[in-house]
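Here it is, the structure in full.
Omission of a single protein chain aside, the complex is shown with its protein chains in their original locations.
The chains carry the letters A, B and C, assigned in the order they are written, with residues numbered from 1 in each.
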Amino acid sequence: MRLRPNLVIGGTLLGFVLAVAAAALVWTPHDPVRTNLRRRLRPPSAEYWLGTDEFGRDVLSRLMTGAVTSVTVAAATVVVALLLGLAIGLAGGYLRGWVDRVLGALNDTLLAFPGILLALGLLAVMGPSRWGIVLALGLAYAPTVARVVRGTVLSIREREFVEASRALGNSEAYTLLRHVVPHTVAPVTVLATSLFGWVILSESALNFLGLGVPPPAATWGNMLASARPFMLEAPMLSIAPGAMIAACLLGANLLGDALRDILDPRDGA
Amino acid sequence: MRFRALLAAFAAASSVALAVPAAAQDTLRIRLNADIRSTDPGVNRDANTDGIVWHVVEGLVALRADASVGPMLAERVEVSEDGRAYTFALRPGVRFHNGQPLTSADVAFAMQRYMRRETNWRCRGDLDSSVTRITAVETPDERTVVIRLEQPSALFLTMLARPDCGQAGIWHRDSLNPDGSWRAPVGTGPFRLGEWRRGQFVELTRFENYAALPGAPDGLAGNKTPMVERVRFTIIPDDAAARAALLAGNIDILPDARSRDLPELRQRPGISIHSAASMDLQVLLMQTRDPLLQDVRMRRAIALALDVPELVRAVSEGTSRPSRAPIPVGSTFFTPAMAEVPPRDVAQARRLAAEAGYRGQRLRIVTTRRYEAFYEIAVLVQDMLRDAGIESDLEVLEWATQLDRYTRGDYQMMAFGFSARLDPSLSYEMFTGPKATQPRKAWDNPEVQAMLEQTMRETDAIRRRATFEAMHRRLLEEVPMVALYSSVTHGVTPRHVQGYGSWAVDAPRAWGVRIQR
Amino acid sequence: MAGYVLRRLLVALPTLLLAAASVFFLMRLVPGDPALLILGDAATPEAVADLRAALGLDRPLPVQFLLWLERVAAGDFGRSITNGEAVGPLLLDRFAVTAPVVLAAVGAAALLAVPFGMLAAWKQDSLADVATVTVATLLLSMPSFWLGLILLLVFGLWLGWVPVVGWVPFAEDPWRALHAILLPVVTLALVEAGVLIRMARASTVEVLRLDYVAHARAKGVPEGRVLARHVFPNAFAPTLTLIGLVLGNLLGGIAVMETVFTLPGLGRLLVDAIFARDYPVIQGVMLFIAAIYVLVNLAVDLLYPVFDPRVTAD
Partner (left out) sequence: MSAAVLRVEALSVAAGAQRVVNGLSFALAPGEALALVGESGSGKSASARAVIRLLPPGLRQVAGRILLGEEDLAAASARRLRQLRGPGIGMVFQEPMTSLNPAHTVGAQIEEGLALHTRLTRAQRRDACVAMLERVGIAGAATRLAAFPHEFSGGMRQRIMLASVMLLRPRLLIADEPTTALDTLTQAEVLDLMKALAREQGSALLLITHDLGLVARYADRALVMQAGRTVEEGPAAQLLARPSADYTRALVAALPRRGPARPPRPPAPPLIEARDLLVTFPGRGAWLRRAPPVEAVRGVSLAIQPGEVVALVGGSGSGKTTFGRALLRLAPIAGGTLRFRGAEVTRLSGSALLPFRLACQVVFQDPYGSLDPRMRVRDIVAEPLRLPAGLPPRQRIARAEAMLEEVGLGGIGDRFPHALSGGQRQRVAIARALVRDPALVVADEAVSALDATVRKQVLALLADLQRRRGFACLFITHDLGVVEEIADRVLVMHQGRMVEEGERDAVLDRPRHDYTRALLAAAPRPPRLAPLVGN
């Protein structure tokens, strides 16, 4: 296999992010939640490589633990969206008929539902926790997954090997699991990489509106949102998480492109 | 020396004279952080609404800058011997925006609407309660209004002057639709209501026949002569955008700059910052019904763990004065005894906590990001408690949810802020009361409750002061909450805006302000 | 055609009803009380109860819901709890702010994306292609509010070319209105262009492989015409679907953009209404957004056959 630049760059970027997160689990230069009011908004220095924030907390340390939170929240959200989307998409695409119509209406409703309303509702019902965000964004993105899955299922179920499976006497459930579901893996994997990036973006946008992962736990999203008032005085405060978000998204998108090429070999089917 | 002073005064006067015609063509643009709710004084309102309405309507009396009550539409107030009859003599020459002269009938008409239940006037409950109840509004002649109370009250005039009550503003009956519903205010204030474009701006225009009091502006009282032709309150919800708008010259007054932005703003040439202590109160509430916090030693431990001066300095950028008293520092009832802030004692805090049976349980501090100060207080409290070995988590809620939790008393600790109370009794009343019927009240102590009710009836200032001091001592002992500070309002103006000043109530005042380019 | 449109709208009714019901009950599940928010920290329990009764919030939930549905069916969306304004006109007012920004931004994004995406695909694997894809990916990797703020700082504050705040309706002063929406449009267009460029490129790559492109070239059709006439319509069809999706999403409110640029739009209205628990407004906005979503989808479906006649609307 040819070494693809997008695979290499995307992999490196995401690998870097994961490495930062992994490192933060065992070590950070300073305590990421420890405030120090005498060291507010310091510029980068030998002791605080990326400076300090408005509470005097070490930006680098927060960036590192933020990686853990952002990555786990994004990953968990993607899992929720995938599970929900797969269920809706598979059921709708494979069973068709009224099931498809009902699920379609449900899907449309979810799509038409503004994410912020969902986020607020679930956050309020579940209490302020990252799991509320995970569920809200998961629900918000599930219809997109469902669409892709349904489309794939609709085209796969017309392929002859699905009919061949039926001709063998296999049950519908077996056919679905053995012959249809595996084919959704490729498009869903590609989608999942993009979702990963979108979730990180959405989480930061929700923070911007005051609804993200509750502080003081650091996420890049809430770091960026709280850094906004100090864009002039302490640019590093917003550049650092902004750059991490952009790197993560760029990595995810490039990896998604690479996966698309790898998983779709156009084997003549 | 005298000569130079005279010269300066002359120069100032002539510059005024020169400036007025130019200013008259100008529009003064003021930031408003959210849209107003209505134009109906004291009915569907919030602080922004009050701030617009007080440009348009005036009450019989008005709040002075020092939170005392001064005359406005009434030239004099006489209180009867038994303290149950208030006689207001209306000032002559006052006209409504529609040209009609002000009469006692107008006052009676407005007061009667306020006191009707279906009007939903914010302060009807306060003037129809066991403490204070209006029994009659009489108009012996065109220029005289008599209001009778069931029993004497220390608070009656303050109630009438309260901005959140719409200053019990007097408007002409043209303000109502034929069916009695509110249309738009036809008041006596220095500005008329112009266009209100929802979500964008509220515009006021100068009332050319405004009957100003002589002298200088003083809170909502005093001389309120309009100096600009038009005032536009531009709605800019976002603080960063508002600051940018001021710097870019898109607005003329930023009445509520955040303390965070002050260091940067101070360095800019041509920018004036007008700071004034406000009468609100930032606090840390503790739920005395909580299994852990019901032990007073635990609450004391928490209070001792806090470095209040350091916390206040950090949150307010050094502009607010730390105070453990609920009565605002500027109040005449704020005594030297109240000014003392007990020092931090981490060792003692650890000891008390251990005695109270604290074994590392994680406390939860409720806060919100809607008000940055609440959030910062919570973060700092969490950090300071940790020094004393008390672990806690923040529960950052959206504001409506926090308010709901507050009202139900559903919290362990909560960073909270009370809006301005204009009387020390009200300052205590805001957190004192029976939890059984009012779960929002932080301090449930029948003895204190009795002391509080006494201060409401007591009209003698010295006796009241003594009671408040006693209450303050008990508050520091029982610590149902930790009072921290009253915030400071920072108004910011560029060089061409003159005559603007911040004051104890946050919302800006556009009268007396000139634009001079 | 008219029958088809009518049928589609009829089919959308359950979606709208479901959306309305879920938002109604979801919001009621959420803690927070509009009466409390209005009365603030000084509220007495009696005053809160009075206000709740005045707002009709004291009735059982299903009754409230049915009453609301009944009024909506009659075209009355109720009045805002916050400022008593009629919700229907309020929605239209705010939509009149959001719609031009979104339409201009998506239009500009599409105008930018289609030629760039097509050229990148045409010159697949060339330097220009890699550069285009990289820029597109970078654009869509940027948080929109972040980009917006930077643009605001540079062009509003430092250069002073556009006002930092001050939305003006087009009817009032077109020139100033244009100034006011310039930055939000540019920001939104840049961010959305990232997505669209990638889509346009991908679908163009697909189309370029097909025989009819070779057929056109075999007839001696010049390359520009091949792209414009034979590749564009087919490559544009899937992009159109995406544009529809983007438009549907954005028209429902660009709360973040509207916050950064101080636009009194639909998204901001929703956010504010949520924070204020202004139920009639939330429900109205929700229904409106769902309806927009349905209509945009319908419009895309009606437009689609223009580019791909194999798909028929009926």
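Brief remarks follow.
Note that in this section a residue touches a chain if its C-beta (ideal position, glycine included) is under 8 Å from a C-beta of that chain, and two chains touch if they have at least 3 such contacts.
The shown structure was predicted, so the numbers you read here are calculated from the model rather than taken from an experiment.
Shown chains touched by the missing chain in the whole complex: A, C. From the set A:8, A:83 or A:164, the residue in touch with the chain omitted from the display is A:164, counting the whole complex. Taking the complete complex into account, C:216 is the one of C:36, C:87, C:216 or C:269 that touches the chain left out.
By the touch rule set out above, chain A reaches the unshown chain at residues 159-161, 163-170, 178-179, 182-183, 265, 267-269. Where chain C meets the omitted chain, the residues involved are 4, 7, 124, 209-212, 214-223, 229-230, 233-234, 237, 307-310, 314.
In the analysis below, only the chains that are shown with their structure count from here on.
Two chain pairs are in question, B-C and A-B; the one with more C-beta pairs in contact is B-C. The chain with its C-alpha centre at the largest distance from the centre of chain A is B. Work out the mean CA point of chain A and of chain C, and you get 22 Å between them.
The mean-CA centres of chain B and chain C are about 40 angstrom from one another, to the nearest whole unit. Between the CA-based centres of chain A and chain B the separation comes to 45 Å, rounded to the whole angstrom.
Multi-chain contact residues, meaning those touching two or more other chains, occur in chain A at positions 120, 124, 228, 231-232.
Residue positions of chain B with contacts to 2 or more other chains are 240, 370, 398, 401. Contact residues of chain A toward chain C in the complex are 5, 105-106, 108-109, 111-114, 116-117, 120-121, 124-125, 197, 201, 204-205, 208-209, 224, 228, 231-232, 238, 242, 245-246, 249-250, 253-254, 257. Residues of chain C that touch chain A in their complex: 12, 14-15, 18-19, 22-23, 26-27, 29-32, 130, 133, 137-138, 140-146, 149, 153, 248, 252-253, 255-256, 259, 267, 270-271, 274, 282, 286, 289-290, 293-294. The residues of chain B lying in touch with chain A in their complex are 239-240, 258, 260-261, 263-264, 310, 313-314, 369-370, 375-376, 379-380, 382-383, 394-398, 401.
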